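The other protein chains are all here in position, but one chain of the complex has been omitted.
Coming up: chain A.
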């Protein structure tokens, strides 16, 4: 099962530029969370701080009892074996073929035989739709392919915590839909805690259990998906609807002059657009139910009283739906899942 990632009072500055401060949140074990935020708000920096690649100035990140921000190098290295991180640019090893890239973690951390490694790597390449490209060097493939190879490499050790930096960037809309499904299926099979940074509204609305948003050096919101999707907070609302009217401008925060000028063009913030809450994706038929769903229901039920009315209504509707679905399905399908290589509808053929 996945592991909680507890972030407490995290603050990071580069020189005099504060990237974000006092970020406090918990990625609940085994659930999928999405982090939104305009370009340049430090989402990538946040992911890197979680795995301990960047030392924050204050605060801590607790993973399985290890503080990824302040512990000894040795403990951090040990704890990193729990992680799979997909870098924004893929970060493949330029001198190795795709096959060797994806095989790298297996060769470093397991004593598997070469034939076994070959089988696993080929399977994963199939899943991300890269079968046949295993001899290519990273310099010889497209950006989207690099991204998918990076994902395959991040997942090859079946990590318990998966961090994805814009998994969709560079992918076409069809691949992006497959990717959404793939992320859900991976979560179902590994029950891993996942944090996805994305600008893609489709992924943001259909994949996660929880959502958060970084804006203006702050974590403006983090909570169950219903909270952000029904939020009337101007920043969140503007971002999810991708409008120009609102507090977010081209350079992160609009100044008053810009707002005035835009208003003279008739660009003013109207009443919040009502969004219909898109249902969350289900695992591919044939896979068992996601274990996170049960846990999340219990968790969200506890929170119910603190939620704003709209979110609360959405959660209650969801609780009713899933309750029905579960009694229909029989809740004891929640047994040990098959290993990852039994993906069915995973990758594009």
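Criterion: a contact is a pair of C-beta atoms (placed from the backbone, for glycine too) under 8 Å apart; a residue touches a chain by one contact, two chains touch by 3 or more; residues count from 1.
As a convention for this text, contacts and distances are computed from a predicted model.
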item	value
Record-based protein name (UniProt) of the chain missing from this complex, from "Cytochrome b561 bacterial/Ni-hydrogenase domain-containing protein", "Formylmethanofuran dehydrogenase subunit C", "MlaE family ABC transporter permease" or "Sarcosine oxidase subunit delta family protein"	"MlaE family ABC transporter permease"
Residue in contact with the excluded chain [from A:232, A:253 or A:306]	A:253
Touching residue (missing chain; options A:87, A:178, A:222 or A:239)	A:87
Residues from chain A at the interface with the omitted partner, ascending	11, 13, 15-18, 21, 38-41, 48, 51, 53, 57-58, 77-78, 80-81, 83, 85, 87, 89, 91-94, 104-105, 108-109, 216-217, 250-253
